[in-house]
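Quick notes on the structure that follows.
Left out: one protein chain. Kept in place: all the others.
So that you can tell them apart, the chains are marked A and B in the order they are listed, and the count of residues begins at 1 in each.
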Amino acid sequence: MIASSKRSPLTYLVHATVLFLVVIWTIPTAGLFISSIRDKDQLSVSGWWTALSTSEQRIVDRANGPSAQAQEGDLFVIRGNLLTNSSAKVTKFGFSSLEPEAFSAGDLAEMRKGQTLQVMPNGDYALSSPTEWKGSRGQRIFYTAEVPPRFTLDNYREVLSAEGLGQSFLNSLTVTIPATIIPILVAAFAAYALAWMRFPGRALLVAAVVGLLVVPLQMSLIPLLKSYNLIGEFFGVGSKTYVGIWLAHTGFGLPLAIYLLRNYIAGLPGEIIESARVDGASDFDIFRKIILPLSFPALASFAIFQFLWVWNDLLIAMVFLGNNEEHLVLTGQLRELLGSRGGNWEILTASAFITIIVPLCVFFSLQRYLVRGLLAGSVK
Amino acid sequence: MADVKLTHVKKIYSNKVEVLKDINLDIKKGEFIVFVGPSGCGKSTLLRMISGLEEISAGTLEIDGQVVNDIPPALRGIAMVFQSYALYPHMSVYDNMAFSLQIAKVSKESIDQQVRKAAEMLQLTPYLDRLPKALSGGQRQRVAIGRAIVRRPKVFLFDEPLSNLDAALRVATRMEIANLKDTMPDSTMIYVTHDQVEAMTLADRIVLLSAGNIEQVGSPLELYEHPANVFVAKFIGSPAMNVVPCRIEKTGEQTHVSLSSSITVETPIVTEASEQAKAAFFGVRPEDLLVVATEAEGFLSGKVTFVESLGEATLLYLTVPGCEDMIIAKQAGTLKTQRGDTVHLSALPEKMHLFDDKEVSYRR
Partner (left out) sequence: MAQLASALVTMLLGVLGCAVYFYGSNVLLDKVFPTKSGPAQKVARNLRISNTIRPWLFLGPAVLLLTFYLFYPVIDSIRLSFFDRSGDEFVGISNYVWLFNSDEFFESFRNNMLWLIVVPTAATFFGLIIATMTDRIWWGNIAKSLIFMPMAISFIGASVIWKFIYDFRSGDDAQIGLLNAIVVFFGGEPQNWITIPFWNNFFLMIILIWIQTGFAMVILSAALRGIPDETIEAAVLDGANGVQIFFKIMVPQIWGTIAVVWTTITILVLKVFDIVLAMTNGQWDTQVLANQMFDWMFRGGGDFGRGAVVAIVIMVLVIPIMIWNIKRANAEMEGR
């Protein structure tokens, strides 16, 4: 490329711009991740970018009721601790909602009739009174606490068990793995036939595949749903089955799969295939022993594609697998949560992260193949 | 081990182009046949038709007296070596050589024995476990040849097997192929090349093709000494034969032709009286032209426009008054001749060639 080793101001500008863009592109995901491991109380009151700084919380609590009082000398005293989180620190406190921060931690606050309240920074409080405490409810205490950052996996624990995400995770796997492997097999055979076998109608089929590449799959949904209902009735199994969704994903993934693989397989040197033919190999031998091993990069790249696509799909899963608990895949579950728990960010962020973690791992470990496949399909 | 016979063989591709027109050829058992010809003349097509990779549009192909038009490649008793080696990149050298036997379900021991024997013969034993990408070009080509040998074919087919090698390796591998031929005197070999040297050194007989036709079939020396037409004359030999238009002045035992108003040549070629005054072509090879001291000794004089010193020989490019094309003369050793000098040339009469107006040789 253009000589760029010179340290010109332009080079710094490029570095800065790229850095800026990279930050913009990664921040949304980073925010989601950080939020998902924050304490849920903190998550809902402060932005995730403050996750590392200490937050101030204003809290109202009730002291223990009169039943807990003990007589110390001639005073009746109620003792206890306000903080559940041991690393937090009380800074201010008060006993009326008008002045919630009237006193600093450690001060002795004079209440009515000689009663006093003292709250220590560690949350210990003491209410004392010259007369016996009456009634059933405890005194209200207003305090401001400084809570240090806290990270936890509780959110994950919760969504995986209580919100049914664990089950969905398995459902997603059950859908995704066969829906990745079956189209590869079907497409590889078809691609070989379209690239190297001679039969009437070949050119027409190739054109058809290219044409179907752009058909919006929404078009197919109504007719397919009708057919599925018929077929399901016929076999008495209902219309929403795993086999049904595997085949649906296979059908929808095939045009791209055949297109990519055919491009690749047609690019293999013809002499190798002819040589095998002279060696006595049938087309089936050639396919198994020569084409499959040699097309590994293309197969891998399509596999990644299809895996991401199926794992991330919502539409087909909604239509062909339905919304009932037992079949819900991760994306469907996430959408349900988005509807029912729209404001519970601790649930949403953790769930979203669980749905994207598998594709992200696949993506980062196999990116090289993915890129190669994309290029085989697009740059000619 | 087998005769190969082509009768009225044609190839027409789907786009209606007739790539090969009526090929008749009889190849004897144990012969080394070389197909040469300019690029695109149909050499590979012809070879691939013999191999069975390309369908035969018309005519018959017989191997060992049996018509094999419809027989698949694997059952024709042929083996083919491709220009790009066509090794299976994901298999070791051993597996490459064993592949055809495995497909044929030959027993393991017998595969092993044959592969090792072939490897021994081609000095490939140390490389048997390697993948093709870990071999040099020459070694790869030897593996390709080994793969062919293992099948014990009746007919070996080679499609430009050396053209991907560098010059030195090409010479070495060429000699290996010649050796191979000696160790397997019964195998018929058909070899495609566009390199004349390969053709001349390897062939028992050369088949010269041009635009889908056979121009001439014969031993290398026959083609060199008695080209059947101008095309063959110009194709064989380097630099190409000087061929200039001329007019027949006198027919009979000795034919006299005039190259221009001032140049007349006597040739010992016999022509009929009916040829009198016809246009014709006179040919003489550059290496058959001799520089002589005086005009009287030679039959041509010309001005040197260009000198190429190759070391072992010198090429003189001459403009001869009355001739359109430059005449090339090839002289052994180095000469003192310089650009602008006038030189006189002679040639032995029996080295002269004469072609009629249809470019066909008068020597028949």
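Following the convention adopted for this analysis, a residue touches a chain if its C-beta (ideal position, glycine included) is under 8 Å from a C-beta of that chain, and two chains touch if they have at least 3 such contacts.
All values derive from a computational prediction rather than experimental measurement.
Taking the full assembly into account, the omitted chain touches A, B.
For the chain left out of this panel, the touching residue among A:A63, A:L117 or A:L224 is A:L224. Residue-wise, the contact with the chain that is not shown comes from A:I27, picked out of A:I27, A:L108, A:L153 or A:L230. Even with one chain removed from view, chain B keeps its contact list with that chain: residues 66, 68, 70-72, 74-75, 103-105. Although one chain is not shown, part of chain A still touches it, namely residues 1-2, 4, 10-11, 14-15, 17-19, 21-22, 25-29, 31-32, 35, 43-49, 167, 170-171, 173-174, 177-178, 181-182, 185-187, 189-190, 192-194, 197-199, 203, 205-224, 226-227, 242-243, 246-248, 250-252, 254-255, 258, 266, 280, 282-284, 287, 308, 311-315, 318-319, 331, 334-335, 338, 345, 348-349, 351-352, 355-356, 359-360, 362-364, 367, 371, 374-375, 378-380.
Basically, only the chains that are shown with their structure count from here on.
Every residue of chain A that touches chain B in the complex is listed here, in rising order: 269, 271-272, 274-281, 285, 289-290, 293-294. Against chain A, in their complex, chain B makes its touches with residues 48, 51-53, 72-75, 78-80, 82-84, 86-90, 99-100, 103-104, 147, 151.
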